[in-house]
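Left out: one protein chain. Kept in place: all the others.
Chains: A and B, in written order; residue numbering restarts at 1 for each.
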Amino acid sequence: MPQLTIRGIAPEQVIAISEAMVQQLADVCGCGTDNFTLDCLQTVSAMDGKRVDTYPFVEVAWFERGSQTRDLFAETIMKHFLTAGVREVEIAFKVYSQDGYYINGVRCDKL
Amino acid sequence: MPQLTIRGIAPEQVIAISEAMVQQLADVCGCGTDNFTLDCLQTVSAMDGKRVDTYPFVEVAWFERGSQTRDLFAETIMKHFLTAGVREVEIAFKVYSQDGYYINGVRCDKL
Partner (left out) sequence: MPQLTIRGIAPEQVIAISEAMVQQLADVCGCGTDNFTLDCLQTVSAMDGKRVDTYPFVEVAWFERGSQTRDLFAETIMKHFLTAGVREVEIAFKVYSQDGYYINGVRCDKL
């Protein structure tokens, strides 16, 4: 964590920005880049009786870090996605609690 | 948002009902149809040592709108899925907070 789950953006675009974006996100969080994951979901989207492109969306799963870090984190994602040619994106933060998160069987609030 | 993430139902079935369902869901919410997204996830499911069909499931991500709207929203999804031939479905609501949701880099509680 943080874990970015991405839909509506081609994996190639995510791969292209992954190095620079994760480096900067790690700076924002004050943690190592190896804490991050970027996973692209394969989706089929529907609207008005037709198959449509999936709207670009990123769900960030993390432990709460406060609004200042969150704002900067979202801004950083947006900036790199713009670089990759993604012109609009919505980003939602999903907060996991440390006592409900287990790394190799060990609860995070006990680490 | 609202964002419907769907598994266990063929994209073709979702496409078929998308226009009528979204129109009615927009009426329930009192918002425009262009706020909605319907994304089908591709999944492989397992049970009893075998690959099985994915159980039909919809996760609705939205900002909380109260139990009356929520009940009607779920009922509307159910009704349209029945029309599409889906005989059982579970629906879960996931609430995003406005201060953790960003549209093109701008936090929703500041819009």
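Keep in mind that, in the parts below, contacts are C-beta pairs under 8 Å (C-beta built on N, C-alpha and C of every residue); 3 or more make two chains touch, one makes a residue touch a chain.
All values reported here derive from a predicted model rather than from experimental measurement.
> In the whole complex, not just what's shown, which of B:23, B:42, B:83 or B:98 touches the removed chain?
B:42
> Using the document's contact rule, name the residues of chain A that touch the chain not shown here.
Residues of chain A in touch with the missing chain: 1, 3, 11, 14-16, 18-19, 22, 36-42, 61, 94, 96, 99-105, 107.
> Determine and list the chain B residues touching the chain excluded from the picture.
The missing chain touches chain B at positions 7, 41-51, 54-55, 57, 67, 70-71, 74-75, 78-79, 88-95.
One rule holds in what follows: only the chains that are shown with their structure count from here on.
> Could you say what rotation angle superposes chain A on its sequence twin chain B, using C-alpha positions and rounding to the nearest 5°?
The C-alpha superposition of chain A onto chain B needs 120 degrees.
> Please work out the Cα centroid separation of chain A and chain B, and write it as a whole number of Å.
The separation of the two C-alpha centroids amounts to 21 Å.
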